[in-house]
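For this view, one protein chain was removed and the others were kept in their places.
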Amino acid sequence: MKGIRLRILKDRAFKFAIYLLSLLSLTPLFLIMFYTFRKGLKAINLQFLTHLPKPVGVEGGGISNAIVGTFLLVTIASAISIPIGVWAGIYLSENKRSWISEFLRITVDILQAIPSIVIGIIAYLWVVKPMGRFSALSGGIALAIMMLPIVVRNTEEVLRLIPPYLKEASLALGVPYHRTIIKVIIPAGIPGIVSGILLGISRIAGETAPLLFTAFGNQFMNWNIMKPVNALPLLIFNYAMSPYDEWKRLAWGASVVLILLVLAGNIISRMVAKKWKVQF
Amino acid sequence: MESTILKTENLSAYYGEVKVLKSISLSFAENKVTAILGPSGCGKSTFIRCLNRMHELVDGAKVEGRVLLRGQDVYSMESTIVRRKIGMVFQKPNPFPTMSIYDNVIAGYKLNSIKLKKTEADEIVEGSLKKAALWNEVKNYLHKKGTFLSGGQQQRLCIARALAMKPEVLLLDEPTSALDPKATAKIEELMEELKKTVTIVLVTHNIGQASRISDYTAFLYLGELVEFGPTQKVFTVPRDKRTEEYLIGKFG
Partner (left out) sequence: MKGKRAFKLSLIIAVLIVAIIFFAAAISLTLGSLPALKEFGWKFFFSKEWDPVSDRFGALPFLVGTLLTSFLALIISLPLSLSISILLGEYMKNGRFSSTVKSLVDLIAAVPSVIYGFWGLEVLVPFVRNLEIKFGIVPYGVGIFTASLILSFMIIPNTASLAREVIELVPGDLKEAAYSLGATRYEVIKKVTLPYARSGILAGILLSLGRALGETMAVTMVIGNNNNIPKNLFYPANTMASVIANEFTEATGDIYYSSLIAIGFALFLVTALFGILGRYIINKTTIKIAK
């Protein structure tokens, strides 16, 4: 039993190191949250949420245009990516081993891996360049490309977990294949699918890079999807990089709103998956 | 004289290149229970899945030969029509988890978008549940989810669901293998009642079950039909050595 003491000592030291390093990995998160909320909560009030930003040198002002812009962008992105994504996900779960599915999975993986800034370039080339101007539409399309792989993958995984005997039960009642998918399989998977969509939305709502040269930003309120819009992350970026304290204050406030939005998306997504969980 | 309702002629089935059923010809008498008996892997499940065209849903599956329902080849009919006329109940109870008990019973109508009046629907639900001997247990919980029932109740719900479509033939694929003895007894009892209105084809590897409730027994072994005849005869004086060995428990 040579060196048993040393071995035990090593074991303890290792455990201590693991706990310490784990704590260290989470510390920045606490620091960032603490700092953001300390700076940002002060900025938030009704005027902040309902007013437009004021020009440099003028106190007050709000971020209503960015909230509306983020809403517009997320709506456009969802309208494009949800139907295509869910349908492609159904294809994958229904045709698990076909070569088309294998190929599609690789495609989706690559789409998911593309850096968001490159997706910005793609949307610029497709929409901004032919249209000749920045627009909410181009920003929405950029975000749709980011959201699409999330929806496809998630839908496939959710539908895969639905027991095959449900499909058999429906088919054995003489229900045609397409009705079986639409009326039996999709309803059984809907909590998971919706939960994945919410997760995707909260992911894209915080994206800045794809919007830099698509939605571009706008000092004014805009509901027209053919024109540039502001968005929460864009506003944070532009004001954070500005030298004015008043604008930085707005940026901190917007950061809190954005974090809360993303958190809400995540929490609701989990709740949906849990609450509506279908018991098989 | 008994009349034949369903009949197979030289029925063979494949998974890819593997032939799992070898040219089976069988006739099913109307309003009787016919048991398909055999060790696991003998092709008995595949066989009844060929009868209502469920076999073809598997990738690479293929069927040869004919299946005649009242003289009409089911493989020249619309598959969905065949499945409505030949109902099926599976090994594992599989009520629809998103539907209430009530909706589960009329699922065949709802999912096929067949419009029912409220009174019609009520009648079908009550009638089917009564036939499946479940009415008294669930009549006060019709709008609860079917998945809250016990395994045996779920299986009877599935039987009610199949009966609601008013099928001519009911296929039961080892319907009690996932159930406890009490629930099994209840379903066996039920089959006695059911055969008055519907022809039953029962797949089982439970020799006792076949002897208790079937009128005819077919013994399948390695994809071949070894023996077929009145249950009494098959069980007392089997013609084939393999049947005899199976019945006395030498294999499977």
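So that you can tell them apart, the chains are marked A and B in the order they are listed, and the count of residues begins at 1 in each.
By definition in this document, a contact is a pair of C-beta atoms (placed from the backbone, for glycine too) under 8 Å apart; a residue touches a chain by one contact, two chains touch by 3 or more.
These numbers come from a predicted model, not from an experiment.
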List the shown chains that the missing chain touches in the full complex. A
Touching the left-out chain: which of A:Ile90, A:Leu173, A:Val229 or A:Ala273? A:Ile90
Touch criterion as defined above, residue of A:Leu49, A:Ala79 or A:Leu125 at the omitted chain: A:Leu125
Which residue, A:Ile44, A:Ile181, A:Ile225 or A:Val278, contacts the hidden chain when the whole complex is considered? A:Ile181
Identify the residues of chain A touching the omitted chain, counting contacts across the whole complex. 7-8, 10-11, 14-15, 17-22, 24-26, 28-29, 31-32, 35-36, 83-85, 87-88, 90-91, 94, 100, 103-104, 106-118, 120-122, 124-126, 145, 148, 152, 176-179, 181-182, 202-203, 205-209, 212-213, 216, 233, 236-237, 240-241, 248, 251-252, 255, 258-259, 262-263, 266
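Methods note: only the chains that are shown with their structure count from here on.
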Can you give the whole-Å distance between the Cα centres of chain A and chain B? 48
Touching residues of chain B toward chain A in the complex: what are they? 52, 54, 57, 59, 80-85, 87-88, 90, 92, 94-98, 107-108, 110-113, 145, 147, 158, 161-162, 165
So in the complex, the part of chain A that touches chain B is made up of which residues? 97, 163, 165-166, 168-176, 179-180, 183-184, 187-188, 278-280
